[in-house]
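I'd like to ask you about the structure that follows.
Each chain you see keeps its place in the complex, though not every chain is here.
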Amino acid sequence: MPPPPPVIARTKSATMSGPVVNSATRVGTLVVQAPHEKGIVSSVSQLLSRQGATVLDSAHFSDAPTQTFFQRLQFDLTGLNDRVTLERSLRETGERFNMRWRVWYGDRKKRVAVFASKQEHCLYDLLIRHRAKELDCEISMVISNHPDASPIARHFGVPFHFLPVTPETKAKQEDAAAELIDRAGVDLIVLARYMQILSPGFVARYPHRIINVHHSFLPAFIGANPYRQAHQRGVKMIGATSHYVTSQLDEGPIIEQATVRCAHRDTVEDLVRKGRELEKNVLAAAVRWHLDDRVMAYANKTVVFD
Amino acid sequence: MPPPPPVIARTKSATMSGPVVNSATRVGTLVVQAPHEKGIVSSVSQLLSRQGATVLDSAHFSDAPTQTFFQRLQFDLTGLNDRVTLERSLRETGERFNMRWRVWYGDRKKRVAVFASKQEHCLYDLLIRHRAKELDCEISMVISNHPDASPIARHFGVPFHFLPVTPETKAKQEDAAAELIDRAGVDLIVLARYMQILSPGFVARYPHRIINVHHSFLPAFIGANPYRQAHQRGVKMIGATSHYVTSQLDEGPIIEQATVRCAHRDTVEDLVRKGRELEKNVLAAAVRWHLDDRVMAYANKTVVFD
Amino acid sequence: MPPPPPVIARTKSATMSGPVVNSATRVGTLVVQAPHEKGIVSSVSQLLSRQGATVLDSAHFSDAPTQTFFQRLQFDLTGLNDRVTLERSLRETGERFNMRWRVWYGDRKKRVAVFASKQEHCLYDLLIRHRAKELDCEISMVISNHPDASPIARHFGVPFHFLPVTPETKAKQEDAAAELIDRAGVDLIVLARYMQILSPGFVARYPHRIINVHHSFLPAFIGANPYRQAHQRGVKMIGATSHYVTSQLDEGPIIEQATVRCAHRDTVEDLVRKGRELEKNVLAAAVRWHLDDRVMAYANKTVVFD
C-alpha cells in the first residue's frame, strides 16, 4: 500500500480532544494495517502528536484469525507542521511494525474516472449523487466504449472520452484509458456497469483502486447473465455486489451487498429492473466509503469502518 | 402428483360468491398444474360447480417460458355432494388436460413429522409456532438421531423417537423412520437442522413432502460449513434457504429465502447466531405455506401463491 | 370512479385460456370494486365474454371487515367488438351491483405530469426509469415552482413549465397548472418532492390521480422536517411513504413504504441522504403500479394487486 497522495473526512464524529470540527478540507486521514503487535497504537498516536496533528477521531479493528490490526485516524490539518516529515516518520514506523499505511489530506479532493457502456443507470446515479454532494470527489471523466453516454456526461459537465474496443484493439484502448487516467491524476476508477473485462495488466496498475458492481449476490451466479441464472434457479431473493477488481473475475474483495425479494411472478426482465436499484446503491456506497478512506482490503476481504 | 389425501385454508380472502367464510375446517383446496391450454379454467370451474362445491377463492399463474398453468382454488365443503365422485371427475379432467392436481379437505389437519439433531432452535421454533396456532397441523412426532431433543418434545406433548444412526445402521434407521411416518399417516416431513443426509430411496418415497432448511443463501455456499465459507469469502450479507428435498443435495426447489447484513466485525460464531434467526423464519414460512397448499413445485422451482 | 379513458398491462402472467400474450398494447384492464354479493364474478365474466373480450388474467381480493370485493381483469383487445357497448354494459352491471369500475385500453399510454421543486433526485429517477422503459407511460410535462429543473427536463426531452408560486398567486398558479394538465389529457400527477401544499380544490379535481412521496414512515413524523424529527427521537430506522393525495395532508391512502437502518452516528444530513434512496424507490413503485392499474383505493387504504 504505497502512500497514494492524500483525503477527505466528513468529520461528523470528530472528537477525542478539542471541539467538533466540520470542514472536511482541514482533516487528514491515516489508515493503517499491521500484524498485531504491542505498541503500534501508542507509536502511531505519538507520531501524530509530535507532528502537531491533533487526533479528531479514531477507530480500530483486530482480526483474530489473521492477527491483523487495522486503524483509521482522522486528524486536524491546521496544526500539522509538515507533510514531508509526517510521511517520513510514517515510513519509519511502518517499517518497524511491518505496517502498511496511507494518508490523505482533505484539502485535495479525490479524482474519479467512471467507466460506462450502454447501461446508464449507475452512471446517472453517480453523477446525480455527486451533484447532490453525496460523493466528496471530482468526477474527472467518463470513459465509454459506446458513444451513448456522451450527452449524459455533457449534461453534468463532465469530460467524456469515447474509447471503442474490439478484441484486436483492446490493449491499445486500455493504454489510451490509462494515459487519460494518469495524466488527470485519477485516484479511483469506477466501473459503472462497464461491460468489458479489464486485462490483468490494467488491473495491476490500480490495485484496490478499481471498484466494480456485479449484478448478483456473489459468490452466487458468477459470470454472465446472473439474472437469467437466478430466474432459472428459482431463487426468492436477488442481490448485487460492489467489489474491488482483481485479476480474478468476480472474485475481488467485496465492499457492499444488498438483496431484494423476488417471486415466481418475476420474469427475467423484472429481475433486471429490481436489480438496477440494488446495483446503484451498492456501487454508490462502495464509492462513498472508498472516498472517505473507510475501506481497507486484506485477505481478499474488506474492513469497512462505520 | 397422486392426490394425497386432503387440506386447510385460512380463508381470510374467501370470496367470489357468497359471504366471507372463516372456518378452515369447512374449506377444500384444489391445486392444479397443467400445460397451457384453452378451456382448463372453465372445465375445472364447472366440475366443482357440478359437485356442489362453491368456489370461495381462486388464484392462478401462468409461466410463460414453460407455458405452464397453475391454479389454486378454495371451495366450500358444506355443499359438496360426494368426495369420491369429485375425485373421479378430477381424474377424468386431469387426464384430458394432462393436468396434475391434488385436493385437500380442511376437516382433516395435515400431520407433520419433525426431524432434528443437536441444534434445537428450529425445533423449538416450530413447536412454539404450532402452539401459537401459526401452523395449522398436527405435529405427530419428533424423530432425532440424538436424545437431546427428548425433553423438548415432552415439554410440548409431542411423541419423541430416538433413532440413532451410524454409516452401518443408516438404512435400518431410515426404514424405522419410514415405518413410524407411514403408520401415523404423516403428510409432511420437516428437517429442522437435521444433520444427516437422507438416502435417495428415502427421499423418493416422499416427493415434495420433505422440507429442509439450508444455512446459506443458495446457491451460494453449497455443502458443509456455509457460515465458515461466508466468513472466509468476506460477504456483507448472509442468508438461509428453505427448500424441498430432492436426491440432489442442496439443489431442490427453493421455497423461501432471507438475508441479513453482516460486517467484518462478525466472527463465524456471530454469523451462526445471526443465521439462526433466518433459518427459523424461512423454515417456518415454508412449512406454513405448504400446510396451506400454497406451494407448487415445477421445473425445480416453486410457485408460492400469496 | 368514472371510467377515465383506458390501458396498460405488462401481461407477463396473461393466461386462463389461450396462449400467453405479451404486447401491452393489445390488452385491456378492468378494475372493479363492489360490496360483496353473490353473482358479481360470473356477471362480469359473462359480460366480457359477450363482448368478445377473452380474459387473460384475473386477480381478486375480498376485504372481510368491510365485506368489499375487488377484482382486476386483463382481457385481449383483439377480439373486443366495441368499446362503447362494453362500457354501456359495464355501467348497467355496475348499477346493479353498486359496483365502481374503470377500464383502460392498452393501445393508449397513460399521460403523466411531474411536479418538482428544487430537489431533483425523484425527478431524475422517474425520467431515467421512464427512459429505461420501467414506466409504461408518456411523461407529458414537468411543472415546477423553480426554474432549476428546466435543464433536466430538456435533457430528457420533456416539456417544462415554470410556474412560480407565492401565497398571493397560489390560486392562479394552480389554475394554470390545471389548464396545462387538462389540455394535455394528463391521467396522473406525480409530486416528485414538490414542496408546495396543493389546495383542496386542486386535489378534488384529480381524485386518486395525484401521487405524493412523504419522507417518513407514515404515520410517524407527519408534517415538516421529518428527518429532523426522526433524528431527535433517536429512531433506529427511517422510512419513506408514497400515497394518494387527499385533502388531509399526509393522511391519504398509502401505496408503498420502505425503511432503512440508521444509527446514532447518523446526522440529520445522513438521514436525508439515506432517505433519498427510499423516496425514489417508493415513489417509482407507486407510479408503476398505478400505471398498471394495480392500485385500488378504499377506506383510506389501498389494495395493490401483485
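By letter and in written order, the chains are A, B and C; residue numbering begins at 1 in each of them.
Simple rule for what comes next: a contact is a pair of C-beta atoms (placed from the backbone, for glycine too) under 8 Å apart; a residue touches a chain by one contact, two chains touch by 3 or more.
Since we're looking at a predicted model, the values are computed, not measured.
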item: Copy count of the single sequence across the entire complex, 3 present; value: 4
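The definition used in the following text is that only the chains that are shown with their structure count from here on.
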item: Per-chain Cα centre nearest the global Cα centre, belonging to chain; value: C
item: Subunit A and subunit B: spacing of chain centres that average the CA atoms, whole Å; value: 43
item: Of all residues in subunit B, the ones touching two or more other chains; value: 61, 64
item: Partner subunit A, residues of subunit C touching it in the complex; value: 12-13, 120-121, 124, 128, 131-132, 134, 151, 155, 263, 265, 267, 269-270, 273, 276-277, 281, 306
item: Subunit A residues within the subunit B interface of the complex; value: 61, 63-64, 217-221, 233-237, 239, 253-259, 263-265, 267, 299-304
